[in-house]
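Omission of a single protein chain aside, the complex is shown with its protein chains in their original locations.
== subunit A ==
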Amino acid sequence: MGSNSTREQLAAQVAQAPDAELPEPVFANPAAYRAPDTPRQETLCALFAEALGVTRVGLDDNFFDLGGQSLNGIRLVNLINKALGLDLSIDELFDFPTVAELNQHIES
């Protein structure tokens, strides 16, 4: 798992060549994309995407890789709690930072 977010890698390309043509940004590794199966997984993926401002989130995408910080994390937890009627804390998101992990944590 890389230490830089995809967003930062894109920014690095732009900074090195401000006038160059850039590929379309893809904020998740398409080879690793695993689609959600259940309605709850779908909801979680959609809310991750909304709170983090990215186009598509799969089960294995990691909150931190997607540009997650404390403040958008708090927003995300609020969205999840509202949508799913839960009482998750920001600590739980940080400890279970992928949709798959968080989904499993909610189940147990």
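Following the convention adopted for this analysis, a residue touches a chain if its C-beta (ideal position, glycine included) is under 8 Å from a C-beta of that chain, and two chains touch if they have at least 3 such contacts; residues count from 1.
The working rule: contacts and distances are computed from a predicted model.
A chain of the complex is left out here; the name its UniProt entry carries, from "ABC transporter permease", "MnhB subunit of Na+/H+ antiporter-like protein", "Aldehyde dehydrogenase family protein" or "Condensation protein", is "Condensation protein".
One chain of the complex is left out; on subunit A, the residues touching it are 1, 3-4, 7-8, 10-12, 14-16, 18-19, 64, 67-71, 74-75, 78, 89-91, 94-95, 97.
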